[in-house]
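Quick one: this structure, given as structure tokens, is what I'll be asking you about.
One chain of protein is taken out of this complex; the other chains stay put.
A, B and C label the chains in the order they appear, each numbered from 1.
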Amino acid sequence: MKLNILYFAWVRERVGHSRETVETDAATVADLVVELLQRDEGCAAAFADMSAICVAVDQELGELTTHLKDSCEVAFFPPMTGG
Amino acid sequence: MKLNILYFAWVRERVGHSRETVETDAATVADLVVELLQRDEGCAAAFADMSAICVAVDQELGELTTHLKDSCEVAFFPPMTGG
Amino acid sequence: MVTRVQEAAFDFSVEVNNFQAKVKSAGALVTFTGIVRDDSGGLDYMHIEHYPAMTEAALQKIETQAINKFGLEDALVIHRYGILTPGETIMMVATAARHRKDAFAGADYLMDYLKSRAPFWKKEVSKDHTEWVQAKSTDEAALAAWSRVPKA
Partner (left out) sequence: MVTRVQEAAFDFSVEVNNFQAKVKSAGALVTFTGIVRDDSGGLDYMHIEHYPAMTEAALQKIETQAINKFGLEDALVIHRYGILTPGETIMMVATAARHRKDAFAGADYLMDYLKSRAPFWKKEVSKDHTEWVQAKSTDEAALAAWSRVPKA
């Protein structure tokens, strides 16, 4: 299936780009992170400490265990600092 | 000695005027209230429940036990409702 | 630090702009505005009486306490008296602080003290009814609670 992945703030800076479409069989966010971690150094640096990263699936905050489905939008970012 | 007395809000309405100068030997606020209570019906109504009344002596909040001195300004009023 | 007691209406926008222009190192600015409310739908006006010789000093004392307690960069209090109709602005406070929580706490503290320690009295006048606004027992309780808040 295809996923749209977005990166924000320092996660984006480490990964090296702000969005991409990937072809994957990852069933959960955790599966996807494992795939990304192995891809290159930038991704490895971005996802080295998952406790420092938040995820949203289709614009709703999720967890490592959140399930993914075809064409969904997955966003990775540091804890938000609004206000 | 002479005292300047001010009345505010419903205390003023019951006493019937907003300020007066009185000649008195009252040593404390309590002494002065006893004198005023006996003066007329308006004062009696105003000071019937001293727990509902506040006093300031020379613009500082006081108590029934606060001492009075010549020419000081004594103000009686209900609890404040600023803001 | 600005404290004003006046009968005339004031322009909230102008006051806030002037206030903000003076506080260069603040990251947080909180304002409170009190407005005459017409709960019954029959209020003609509110008459606010005050104790001129005492009011300004009382406001300054309260403002200084708030600035010291919460380390505020600055604070502003404007309070009106006289006749005010529903929808009119009675008073405002503004606080500026480096951090958000201090600005909020400072404004909240100012309001609690203005409520019970600033010599104003409000009378609500309707066609067939006149009533002095009464202080609530919770007003004094609110002041007591601040003594349990540690200094900034």
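Heads up, the rule we're going with is that contacts are C-beta pairs under 8 Å (C-beta built on N, C-alpha and C of every residue); 3 or more make two chains touch, one makes a residue touch a chain.
Computed from a predicted structure; not experimentally measured.
One chain is not depicted; across the entire complex it touches A, C. When the whole complex is considered, the residue among C:103, C:118 or C:135 that touches the unshown chain is C:103.
Residues of subunit C that touch the chain left out of the display are 12-14, 16-17, 20, 24-39, 87, 98, 100, 103-104, 107-108, 111. Touch with the hidden chain on the side of subunit A covers residues 6, 8-10, 56, 59, 61, 73, 75, 77-83.
Keep in mind that, in the parts below, only the chains that are shown with their structure count from here on.
Centroids built from CA atoms put subunit C at 48 Å from subunit A. Subunit B has its Cα centroid 73 Å from the Cα centroid of subunit A. The centroid of the Cα atoms in subunit B and the matching centroid in subunit C are 26 Å apart.
Multi-chain contact residues of subunit A (touching two or more other chains): none found. Those residues of subunit C in touch with two or more other chains do not exist in this structure.
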